[in-house]
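One protein chain omitted, others in place.
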Amino acid sequence: MLWNIWRPLLIILGIVFTCDLISLFVDLNANKEEEEFVIRSFSMCSFVLSLLLSVRVNIAYNRWWTLRSGYGSAVYGVADLVRRATSCVPDMSQVLELQRWGAVWANCIYAFIGWQPALPPAIDQLLAPEEAQALRAAAKQRHYALQRLRMLVLQASSSLSTSQAVTLDDAMTKAQAGAGACGAIRCTATPLVLRYTCTGLILLWLAIVALIRIGYPNWLSLPMTLLLGLCMLCVDELASQMENAPHLVSLEALLVDAMEDAANSVAEAEQHRAAVWGWRTKG
Amino acid sequence: MLWNIWRPLLIILGIVFTCDLISLFVDLNANKEEEEFVIRSFSMCSFVLSLLLSVRVNIAYNRWWTLRSGYGSAVYGVADLVRRATSCVPDMSQVLELQRWGAVWANCIYAFIGWQPALPPAIDQLLAPEEAQALRAAAKQRHYALQRLRMLVLQASSSLSTSQAVTLDDAMTKAQAGAGACGAIRCTATPLVLRYTCTGLILLWLAIVALIRIGYPNWLSLPMTLLLGLCMLCVDELASQMENAPHLVSLEALLVDAMEDAANSVAEAEQHRAAVWGWRTKG
Amino acid sequence: MLWNIWRPLLIILGIVFTCDLISLFVDLNANKEEEEFVIRSFSMCSFVLSLLLSVRVNIAYNRWWTLRSGYGSAVYGVADLVRRATSCVPDMSQVLELQRWGAVWANCIYAFIGWQPALPPAIDQLLAPEEAQALRAAAKQRHYALQRLRMLVLQASSSLSTSQAVTLDDAMTKAQAGAGACGAIRCTATPLVLRYTCTGLILLWLAIVALIRIGYPNWLSLPMTLLLGLCMLCVDELASQMENAPHLVSLEALLVDAMEDAANSVAEAEQHRAAVWGWRTKG
Amino acid sequence: MLWNIWRPLLIILGIVFTCDLISLFVDLNANKEEEEFVIRSFSMCSFVLSLLLSVRVNIAYNRWWTLRSGYGSAVYGVADLVRRATSCVPDMSQVLELQRWGAVWANCIYAFIGWQPALPPAIDQLLAPEEAQALRAAAKQRHYALQRLRMLVLQASSSLSTSQAVTLDDAMTKAQAGAGACGAIRCTATPLVLRYTCTGLILLWLAIVALIRIGYPNWLSLPMTLLLGLCMLCVDELASQMENAPHLVSLEALLVDAMEDAANSVAEAEQHRAAVWGWRTKG
Partner (left out) sequence: MLWNIWRPLLIILGIVFTCDLISLFVDLNANKEEEEFVIRSFSMCSFVLSLLLSVRVNIAYNRWWTLRSGYGSAVYGVADLVRRATSCVPDMSQVLELQRWGAVWANCIYAFIGWQPALPPAIDQLLAPEEAQALRAAAKQRHYALQRLRMLVLQASSSLSTSQAVTLDDAMTKAQAGAGACGAIRCTATPLVLRYTCTGLILLWLAIVALIRIGYPNWLSLPMTLLLGLCMLCVDELASQMENAPHLVSLEALLVDAMEDAANSVAEAEQHRAAVWGWRTKG
């Protein structure tokens, strides 16, 4: 999971061995008693860096969770919209149209958040060829689908009471807010200055650790240096992975599950309508 | 409460004793003065790991609280929905139907959040056999019950004024939002990379601590090593338990209490209606 | 304020003196140079524990603030509900009824949050004897009062326009949400595993500190050990007190102040109505 | 900015010099090698205290920001209310009345949050003498003004459509919520136990630092002790200042700016109305 750290770890190893090689020929050992200050400074640097790292892990986790829950409210929001529509919209064909374009929108969101180069093939099963073509021609597919979905909601609302229309609209608004939140995470990286300061200082510091090590030719000092490098680089890599949040969310599984929920709620609608309203679905 | 740590603790103990055994035969003690760097590195590793642990405890606590309050708003939200319905819905049979399906939904949420393999038996006391069968046949029981509940809310709303309908719908929406929030916690684990980096580095580090210990054959060094291991492993285990939040919430007690609240509000309804509206309950 | 720490502090003192006594007869001093590792481990333990403590203080503060602001929105929410009612409900007797039951509900919330064994006597001044009896007979007094209050709001709303009814209902909903938030804090303790891990490890650690102290018979080591114990125990006790939030909020003062606000808004109502609407209060 | 720390700093200095004086006559130096434990305990105390301080700085900053943004939404909320009223209320005299009482309310909030002993003189320019007298006679001026303002909003709403009335009311509700949030901060101090534990332990600790210093008669130890005291006391004072939030917000400037915004929106109203609706302001 953390393979990306092999490169910096190799560099550190390289520096360590070069230093060891040099120290075979040149005697770099200054007076041991005078190195107290060096050791102390090095320990303080590590302190500042650890705190910076922990702040960064925290920030990265929040990004990840915001993306996860935003994406969740977008796709499950579509399912909820369809469920609400099945409860109050009498015309089943409008509900089906809502479900169809809801699925299209959710697929577009999936392609956008997941950095997919193209829309998923599921789109072509949902749309007629000319609709799919119009969608693909749009400047931003997710906005095109959203606008159609919103219009369908309005159309479905036109025959409903005010409170029912507000309920439908509320589901739409929540799904859109979720999509907006995870879109903001996807489009805006953590400030580069934070990432580069953090990673840069860690690498600089690890190089100097390797340098300091020369003065202490103990058999345990090599594994300890490596463990230290491993700790720092792993935590840094962990933060980087969580910042780059979409890769840590099973976007496709959530999408499929939500779309099944929507389909189920349509399938079960007749049963509920018969039980509660005594309705039979039209069309 | 923290029995899960016995296994890693045993492993550490094993390493400690193996090292002690080896050091009886082989003299591993390098020059003591040269171990300053090793000790320092080890102290810095512990620093990074402690901070990572504290970040993780914080994250785990937030998960736990989100689940607790989400579940609370779901089940007490059902009670509140029933209470609001008793205030404004004149037809008592509709209120009772709302209460019945509200209880079904709350039971489904309970079974889902608490990782129950099957629906609780309370369901069978609430539903007629064919209703229970239809519920069990549904793809996701909690969505089935929710859809029925939502339809009942809409049905009850149809005879109410806009502001009353909005009030009822608002209670429904809040309960659903609570269920969604705790469902997201239940379904999405903390990123594995966070958990494994944290636990993995701690185990690696403890193994190396046991190794370093050989150089210091003091009578206090064994209990100190064990205390250190205990601290780290306890805090890690604490975070793991809070991450796995449902086990730390008394889900069943909350469910039972909320359902009693709903039943009480129905029982007390007549008294309030008589006092405020001069109504007598129909049916 | 922190008297609860006297017991653990006494235990620590006892261990310290016992250790000192033992060390008079038995020479426990191992080789001083070999204790470096012990001292270091002990310093690392303290590190982990300090971080855990700081996370816990943070969590406890958040609990306290949530309870404070939730309770505040509940009781001042009642005052606000009355204020809004005086602006738009023409029938003054309905407003007075709202104020009366609002005060009853606020008193019930106060008794609930403040762990009062019985309802405050103010209830008897507000209610007729048979009303008070009915209230006391209810399963949960705060829910009984809430249901009555909600019905009164609905009754008052029935003669208002949609937007006015929504305004009234919004005040009611906010007060209820505040009560729910502080109720959740009151009923759910911080996970025991967090509290016990934290306090237990601190006590264990302090006992070992007292043990280590023997090796260093310096005249300053006793006060330093005590200061260290004091720091740790004070911060732990501080967290425990803030977790147990109701004791740190002046619940009664807030209740009295809010109820006076409600009474004042009723008293000033006539003046405002005459100035704005040219109304004279009926009844 | 941090002058309040001169007193504790002076005390520390006093202790330092007293200790130095004593050590000229009495030889307090115990065995240097045995002081390792003292130094280590002292370093651990400082650790716990630093973490407690950092938690406190964080809490204090959040209080400050909550107060700042709450006060901002209150006063700019009034300006926004007036702006919305100019868009939809046809009767300009109602808008002017709203603006007048909005300004009165904002001034009351300012006096309340800023711990002003009396209402600002601006009140007398806004109100007729008898109105000002009635306001000053009220139990809580800000509630009196709020009730009048709310009634004016309702009066203005009575001629509007439901959605316009909801819009006006929404602005009113947001302004009130902002005022409530900053009022809660102003009235509720951080728990005393947190503040006293933090400051008390720091002072105790600094006194002991001064005591320990005797054993190290180095020419740098005096400035280092002072720097350490300065760090701790500055950060503590910083937290105290931010907790006492109103002094760090330019309350008056925000008030004046918001009131100018409200006046401008009224002044520009005619222009907009002519452009959009073809209206001419009446009255």
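Read from first to last, the chains carry the letters A, B, C and D; within each, the first residue is number 1.
Here is the rule we use: contacts are C-beta pairs under 8 Å (C-beta built on N, C-alpha and C of every residue); 3 or more make two chains touch, one makes a residue touch a chain.
Please read all numbers here as calculations on a predicted model, not as lab measurements.
Chemist: Counting contacts across the entire complex, name the shown chains the missing chain touches.
Modeler: Taking every chain of the complex into account, the missing one touches A, D.
Chemist: Of the listed residues A:Leu96, A:Leu211 or A:Leu226, which contacts the missing chain in the full complex?
Modeler: A:Leu211
Chemist: One chain isn't shown here. Among A:Leu10, A:Ala134 or A:Ala253, which residue touches it?
Modeler: A:Ala134
Chemist: Since one chain isn't shown, list which residues of subunit A touch it in the complete complex.
Modeler: Residue positions of subunit A that touch the missing chain: 28, 30-31, 33-38, 40-45, 47-49, 51-52, 54-55, 58-59, 134, 138-140, 143-144, 146-148, 150-152, 154-155, 157-158, 162, 165-166, 169, 173, 176, 180, 184, 188, 191-194, 196-197, 201, 204-205, 208, 211-212.
Chemist: List the subunit D residues touching the unshown chain?
Modeler: Counting only subunit D, the missing chain is touched by 1-2, 32, 39, 42-43, 46-47, 50-51, 53-54, 57-58, 61, 64, 68-69, 72-73, 76, 80, 83-84, 86-88, 161-164, 166-167, 170, 209, 212-213, 215-221, 223-225, 227-228, 230-232, 234-235, 238, 241-242, 248-249, 260-261, 264-265, 268-269, 271-273, 275-277.
FYI, only the chains that are shown with their structure count from here on.
Chemist: Answer with same or different: of all residue numbers used at the interface between subunit C and subunit D, are over half used by both copies?
Modeler: Copies use mostly different positions to touch.
Chemist: Give the label of the chain whose average Cα location is farthest from that of subunit C.
Modeler: Centroid comparison gives A as the farthest chain from subunit C.
Chemist: Just curious, how far off is subunit D from subunit A if you go by their C-alpha centres, in Å?
Modeler: Spacing between the chain centres: roughly 36 Å.
Chemist: Which residues does subunit B have that touch at least 2 chains other than itself?
Modeler: As it turns out, subunit B has residues touching two or more other chains at 42-43, 47, 51, 54, 58, 162, 166, 212.
Chemist: What pattern do the touching chains form: line, ring, star, complete or other?
Modeler: Shape of the chain contacts: a line, open at both ends.
Chemist: So which chains actually touch one another? I want all the pairs, not just one.
Modeler: A-B, B-C, C-D
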